[in-house]
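Missing here: one protein chain of the complex. Every other protein chain is in place.
Order as written gives the chain letters A, B and C; numbering starts at 1 within each chain.
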Amino acid sequence: MATKDINVGVIGASGYTGSDLIRMLSGHPKIDLKYVSANNHAGQRVGEIYPYLNGKVDLFLEKWQDINWSVVDVIFSCLPHGIFHEIFPMLPAEKIIIDLSADFRLSSAKDYAQWYNFEHKSVETINHFVYGLTELNRSNIKKSEKVACPGCYPTATLLALYPLIADDLIDINHITIDAKSGISGAGRSPKRDLLFSEISESFRPYSVTGHRHIIEIEQQLMLHSKKDIKINFIPHLVPMNRGELVTSHVRLSKDIKLNEIIEIYQSKYRNDNFINIMSNGNVPNTINVRGTNNCDIAVIPGRVDKTLIIISAIDNLVKGSSGQAIQNMNLIHGWPEELGLHQISIFP
Amino acid sequence: MATKDINVGVIGASGYTGSDLIRMLSGHPKIDLKYVSANNHAGQRVGEIYPYLNGKVDLFLEKWQDINWSVVDVIFSCLPHGIFHEIFPMLPAEKIIIDLSADFRLSSAKDYAQWYNFEHKSVETINHFVYGLTELNRSNIKKSEKVACPGCYPTATLLALYPLIADDLIDINHITIDAKSGISGAGRSPKRDLLFSEISESFRPYSVTGHRHIIEIEQQLMLHSKKDIKINFIPHLVPMNRGELVTSHVRLSKDIKLNEIIEIYQSKYRNDNFINIMSNGNVPNTINVRGTNNCDIAVIPGRVDKTLIIISAIDNLVKGSSGQAIQNMNLIHGWPEELGLHQISIFP
Amino acid sequence: MATKDINVGVIGASGYTGSDLIRMLSGHPKIDLKYVSANNHAGQRVGEIYPYLNGKVDLFLEKWQDINWSVVDVIFSCLPHGIFHEIFPMLPAEKIIIDLSADFRLSSAKDYAQWYNFEHKSVETINHFVYGLTELNRSNIKKSEKVACPGCYPTATLLALYPLIADDLIDINHITIDAKSGISGAGRSPKRDLLFSEISESFRPYSVTGHRHIIEIEQQLMLHSKKDIKINFIPHLVPMNRGELVTSHVRLSKDIKLNEIIEIYQSKYRNDNFINIMSNGNVPNTINVRGTNNCDIAVIPGRVDKTLIIISAIDNLVKGSSGQAIQNMNLIHGWPEELGLHQISIFP
Partner (left out) sequence: MATKDINVGVIGASGYTGSDLIRMLSGHPKIDLKYVSANNHAGQRVGEIYPYLNGKVDLFLEKWQDINWSVVDVIFSCLPHGIFHEIFPMLPAEKIIIDLSADFRLSSAKDYAQWYNFEHKSVETINHFVYGLTELNRSNIKKSEKVACPGCYPTATLLALYPLIADDLIDINHITIDAKSGISGAGRSPKRDLLFSEISESFRPYSVTGHRHIIEIEQQLMLHSKKDIKINFIPHLVPMNRGELVTSHVRLSKDIKLNEIIEIYQSKYRNDNFINIMSNGNVPNTINVRGTNNCDIAVIPGRVDKTLIIISAIDNLVKGSSGQAIQNMNLIHGWPEELGLHQISIFP
């Protein structure tokens, strides 16, 4: 086997996001997955906590404090929100660091106090991180060495709204996001609410008084619109493993024909191979993006005059998390963004 | 066993709606389920097409033409849309007839041409039918002998919006309905799209260019508001058997506090035992209304000023269809509306 | 409402078994569900831990120590294995007590040390309890006041094998039980293995080195055969909520025709309304017994000479637990065994 170009380490690998990152990194042609860390499972084989990786990934889990970072080029962190910001100062500052938590996504330390209920311990470095929604922030990510990858809902929502926001086509006072996610987004920690018997015949909203992704979406929309924006956002839990579908309901601020809008979408994303603007009456279905880094988007005229419904679907663990993280690594290294992300999903 | 008060016959009993009607009628203390018809299965036992009813319902399926209607007091029709209106003139006109299809729900014959793609064959009798959303039309149903039961989406949507519409509290130009339904709503006919392998990891919108329930919802909203109303309505398919959850996004037309709104809901539905206005941060979950005739409703303040999100959940086959039909039969006979509808769902 | 005949209390009500017992007791025409206990949830309403019972069961959970047992006629215990035997001596000895755990099912105290890993604290009273498999032990249960209800696997297995064992028709050295259960059998405690994402695409055996129900099955088989019996028993976990299907593979010990065997089954169970010996090529399906106290049984000739496959299906929470417990209460009181157990399952 040819020598790989770079070495990679993953911190916080014991959740579904970590699992998916390992799965995709292990097939990446340019990188060598050198270290995998999960402090609670240090000493175990990866295959012990993820039996499906038995015989595929032959590594032991270690404590992150025990890793020899000197031979590592890129560090991915899949630690939960509120933990990575404490660890960050102890990591080697010169490395490329790609964080999949929320800890460096928001604008300021006080946002964390308000929305995440913790005091940020790396305040001065929040600005060192760029927001890692590749399609919307490519030029900044390319020249950065610290990336804060977006949340899954912000990814699907911002990709759906960006063309309209960027061209000032919608009334920013009437943005309604009705979001739906599979169960893997809720993590792998044992909770009664997530047991098979509680979920399999259940559909319900959650976090209706204010999901944490709201502030992230609003800050990015404001950045791209240069306007003050508040949104309504209601997430729901779907009894399936993977996938996220976001239905965005908006009002047009000017007269514009549907085909012109679709052309705007196609134009904005003309260089984005993972974005698929659907036509011919096709609509997104989570099963079609399962296991891929794709985002399928359909733009549908509302029945009410001057309204529009944009429907976007992603795999919450791939484009919504680990896949996008790899896309950003590729971008920083000047590799094709699709490298190691060509996987075809299994079906059914 | 004591003599039952009335005899009942069911036409079009071979689908999930018919099955659920039979299930509930067979436990109703006042009625005797006399005839069950499904022309394609005439001659078979009910237990042959519904093995779970084996030993519970001991009847043979017959052709509706072969039934001795003279001994029947109430006829339920579970025939698909576009069929009952052709059969209706051949049924005995003096009977109480409760139709679960769309064939007599809409205002005029031309609505059927436009939305259901068929020419209505009982035009002159459309007005003989009253709209069977019990909670909103009780006084008319009580004195009627022909009831057109609402669709499942209209039921959940109208129950959610009625208090706001009746008191003129919302901007009728900004009604956005984001609806989600379990698979049983799509029926029992074999279709590739409904196979387990196509559904179990899939979430998707459908009928995005105009679901047939839109006109039904609009006509009822107009009736109660005396205004011209158009709505946006997008339904989605959830990988579960039963249940429907509707998220209604609206804008308030006047300044009013949340607790006042909730009081209005509680007041409007104070005599409606099947309607549950939730409080203390509880939100609807389809699993909690599964198998029941209940509708759980939560009213949630939007983050955007003067917006409101109303979330309503029903069992699409019970309150959304067969349960409501029985509720109407009870109402017409002066029995308690809950009679035969006390079932507790199984869980899990 | 007419006065109920007796008062009932339930201990250990916070699991799926307790939930199902409450569901069925609340519809029982002869009993008043007076007390419900779950020490960890004392002070909460039943509807708080089981939202589907909101508005159906209006009781507060209490500590069992706080219950006024003097007004209670029957005590059901749904406590987990290894706990009830410690509490039993503190309950009023004269009451009818129906235990749904394993604590009084086995023959002797040492069985608990070996198979359940605890030292039995009510050794002298083990013999006071009768084994509550109604169809096989009716005469003893009828005159008893202490009943130990069978485990779910023993119920389905013993009902399948009893006619063959009782008539000495099979080779007792060749009994192979291949069992499959839905997830609810694993309980409601949060465990990673039971999360939706771990279960929904998984089928696997478990407890392959010796499931605890083996000794219970063997002891009952020995009782009815008067022979020493060991069996092979492998249980598997099915990604569904309810239901249990047991495939018993046996060898005939004499020449006997299939129709004679089926006649023996029909004869043995001729007075057992919950047992359904299938014919005409029909085979059990868990979905058809879901939510009911039924046991469907099919007897199938093996391809190998003189072999037989018996397939039995029950709802693990009903006939396999709470339903059978109620059936025993009915039997003890001289009521029809079916009282309060007529529920028709929902489908789908």
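In this text, a residue touches a chain if its C-beta (ideal position, glycine included) is under 8 Å from a C-beta of that chain, and two chains touch if they have at least 3 such contacts.
Quick caveat, the model's predicted, so the values are computed rather than measured.
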Among C:V57, C:I96, C:I126 or C:M240, residue touching the chain not depicted: C:M240
Contact footprint on subunit A, counting only the chain that is left out: 16, 19-20, 23, 26-27, 50-56, 184, 200, 241-242, 276, 282, 285, 287-291, 294, 342, 344-348
Contact footprint on subunit B, counting only the chain that is left out: 16, 183-184, 188-192, 194-201, 239-241
Hidden partner interface residues of subunit C, rising order: 173-176, 178, 180, 182, 197-198, 200-206, 208-210, 214, 230-234, 236, 238-243, 245, 247, 249, 281, 283-287, 290, 298, 300, 302-305, 307, 309, 311, 313, 348
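The working rule: only the chains that are shown with their structure count from here on.
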Centre-of-Cα separation between subunit C and subunit B, whole angstrom: 37
Approximate Å spacing (C-alpha centroids) for the pair subunit A, subunit C: 47
Gap in Å, rounded to a whole number, between the CA centres of subunit B and subunit A: 39
Residue numbers of subunit A (touch at least two other chains): 197-198, 200-201, 239-241
